[in-house]
Structures are given as C-alpha cells and as structure tokens.
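For this depiction, one protein chain was excluded, whereas all remaining protein chains were kept in their positions.
The chains carry the letters A, B and C, assigned in the order they are written, with residues numbered from 1 in each.
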Amino acid sequence: MSAVLELRLANRLSEIRRVAERIESFCAIGGVPESVIFKLNLALDEVLTNIIDYAYDEEGEHEIILRVVLVREILSAEVVDDGRPYDPTLTPDPDTGLSLDDRPIGGLGIYFAKRMMDRVVYVRDGNRNRLTLSKSTGKGADEAG
Amino acid sequence: MSAVLELRLANRLSEIRRVAERIESFCAIGGVPESVIFKLNLALDEVLTNIIDYAYDEEGEHEIILRVVLVREILSAEVVDDGRPYDPTLTPDPDTGLSLDDRPIGGLGIYFAKRMMDRVVYVRDGNRNRLTLSKSTGKGADEAG
Amino acid sequence: MEVVETPGGGGVVIIEARGRVDSNSAKAFEEKLLGAIAPSEPRIVVDCSQLDYVSSAGLRVLLMAAKRAKTNRGKLALCGLKPHVRDVFDVSGFTGIFSIHSTRESALTAVS
Partner (left out) sequence: MEVVETPGGGGVVIIEARGRVDSNSAKAFEEKLLGAIAPSEPRIVVDCSQLDYVSSAGLRVLLMAAKRAKTNRGKLALCGLKPHVRDVFDVSGFTGIFSIHSTRESALTAVS
C-alpha cells in the first residue's frame, strides 16, 4: 500500500502546527521513525514559514498545497505555492562556526530544511514554485507491500 | 485547511485492516467523531471486499485507488477500480425482516455501505468504476444510521 | 482477529471472537464456529465483549452458525456486543433473529 496526504493551507502561520499534527499522524501510522517525522516537520515548518513571510506581495489569501508521499522507504513532501519565483536551493549556507558577536540573526531556515532532508529539489512550474523534499525512512520503516 | 488521503491498494483482503488504521488516524486528527469513522470504515470495507472478490476475472494483481477527503464537515471517499463495470447503487436492498429460516446468507455488504453513509454515487469512467461515498461529520451525523 | 474456545459447563461451548472479524479474518472465525456446531444438539455462546469490529462477512458466518445450530437441534446465543457492533446487528435485522444478551451468564442460561 502506498499513501499520499494532501493538505491545502492558507498563508497563515497558525496553519503550521496543524500541518505538523497531520504529518505526525500520517507518518506514525506508516511506521516512520519519530526522529524522521521530527526532521520532516522542521523542514516543512521552515519552508512554509518562508512562503508565508516572503512569497507574496500583498496581504491577500493564498493557497499552499502540500503533498506528503510515503512509498516503501521513501518519504517525500512537495510544496507548491503561487508566490514570487524563489529557489531556496541556491541560498548559501550560513557560517555556523561564528562566535556570538559575529553571528548574524536569522538565515537558518533554509539551511535547516536542507540539513533535515536527504534531497531538496526546486522547479518553477508555470506561475508556481514546486519544492520537493525527500528522505529515506530507513530499513523496515515503511509498511510492507 | 482541507485534507486528502490517497491510498493505492493491491486487490488483497489483507489490505483492508491497514486501510482502516490509516482512515482512523486521518479522520481522528481531523476531529471526525469515532462513530462516523466506524461507519466510513465499515462502508469502505464492504466496497473494497466486493471489488477484491467480484470485480476481476483473473488472478492478477490490480490497483485500487482510495481517496478520502475531509473538507469542513463533509467526509467523502472515492473508490476507483479497473474491474468489470458494476453499479452497486442499483443492487436491491435485502429484506431485513425475514425469520432465521427464510433469511438468505449474504447480500448485506452493499446495503451496509449505503446505510452507513449519507450518499453513494456510482460513475463508470472509461474502463474504471468510480464510487463516491459521503457523509456529514457534523451534528446529528451519528443518528443518521 | 483471535478466536478463543472455552468450555462453559454443562456441554456449552463458549466462542470468544476478539478484535476484527472482517472479510480477511471471517474464514478463520467460520472454521472455529462451525466446528463447534458440528456435533448434534450444540450449545454455543458467542462472547463478543472483545469484538471491536464486524462486517457483513462476520454476520454471514453468524447467520450460517445460527441456521446450522437450529438444524442440529441446538442453541446459540450472543453476549457482550459493543455499541458499534450492536448497531451493525440492528441495521441488518439480526437483532430480531439472534438471542442477544448483555452478560455471559445470561447467554449461558439461555442455551442451557
């Protein structure tokens, strides 16, 4: 059995906690280890927060589509938004070795998303951004079949 | 937030319990009352069992697609199979008032599916059967039978 | 699903069905239940207090069992149906066909 969870969210930060609960439940029943669920949720939190904070010019309501797919041992999540074109895979990593004084505030979100997942792929698709994040769930993590 | 769960199953009876677990988790997190979840699971069990038992001529493996959608207070499930054309909404209801001696064995599956849900709609779509079952999750859904 | 068979005293057999009786597990339930009904004048209590779920495949087995028990001049009673399971009996009209009891004691008395 393969399983897909599709959520349609409004561009509001309050959606993120509910996304996390849904993903937790979807993944747990599929046998995904807790540590992998935590990482996927953190990566998606960062990606969704950025879309909500930076992708739109105006105040209006936008729909963000999130599709989480669990097939055998691969967990992947696709995030589609109709905001300004933005490829986060091109954002340079922060220098995590700086001292307290030199360390700039911010700039960790995209880095977290990349570090939590095995692969992050960006495509501009018409007037939409499509970001796909994927991660192996490890041996035997998925349901048989 | 609207949520869709899509499962792709093999035509094996052993899938049904796992479908039930997935639906339970998907619906519970969405706030669907336990009694409505039970009814949806029973309806889907009957529909899937019939497809697995009756829809195919040969022994080969077939994929059955199940899509469960929760939008506000409407819970709906769409079952798509590539088996022989069959419209279960046309199957006559059994006589549930017969005595033990007169009561025939069987013939309750489709009736259960219909009674558990508010609406069951069948469409033949190319070489596929598409059955949509829906139910209100809101006030009084429990009493609907 | 799990089926547990225990003697209920005075020749009565108690069949306890636990968990889910669906199309996938109905075969095992059928074998156990019909096996218990095979002797003449069978006295059977089906204890459903641990039964979480039953589909039409499970009701099919119960109806066959009830018919066969009658043919063999025996008695069959059910007990301990959880509310959801009870609803399924109501919808199918089986509430009027079966001897249904809230406690095992009452079901044992009914078949004795």
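Convention: a residue touches a chain if its C-beta (ideal position, glycine included) is under 8 Å from a C-beta of that chain, and two chains touch if they have at least 3 such contacts.
It should be emphasised that the depicted structure is a prediction, and the values quoted were computed from it without experimental measurement.
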- Message: Could you tell me which displayed chains border the chain that was left out of the figure?
- Response: A
- Query: Out of A:R84, A:R103 or A:R124, which touches the unshown chain?
  - Reply: A:R103
- Item | Where the unshown chain meets chain A, residue by residue | 13-14, 16-17, 20, 35, 38, 41-42, 45-46, 49, 52-53, 96-101, 103, 105-106, 108-109, 111-112, 115-116
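Everything that follows uses one rule, which is that only the chains that are shown with their structure count from here on.
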- Can you give the shortest number of steps from chain A to chain C, where adjacent chains in the path must touch? 2
- Where centres are the averaged C-alpha coordinates, which chain has the largest centre distance to chain B? A
- Task: Round to the nearest whole Å and give the separation of the Cα centres of chain A and chain C.
- Result: 50
- Task: Can you check how far apart chain A and chain B are, centre to centre, with Cα atoms defining each centre and the answer in Å?
- Result: 32
- Among the residues of chain C, pick out those that touch two or more other chains and give their numbers. none
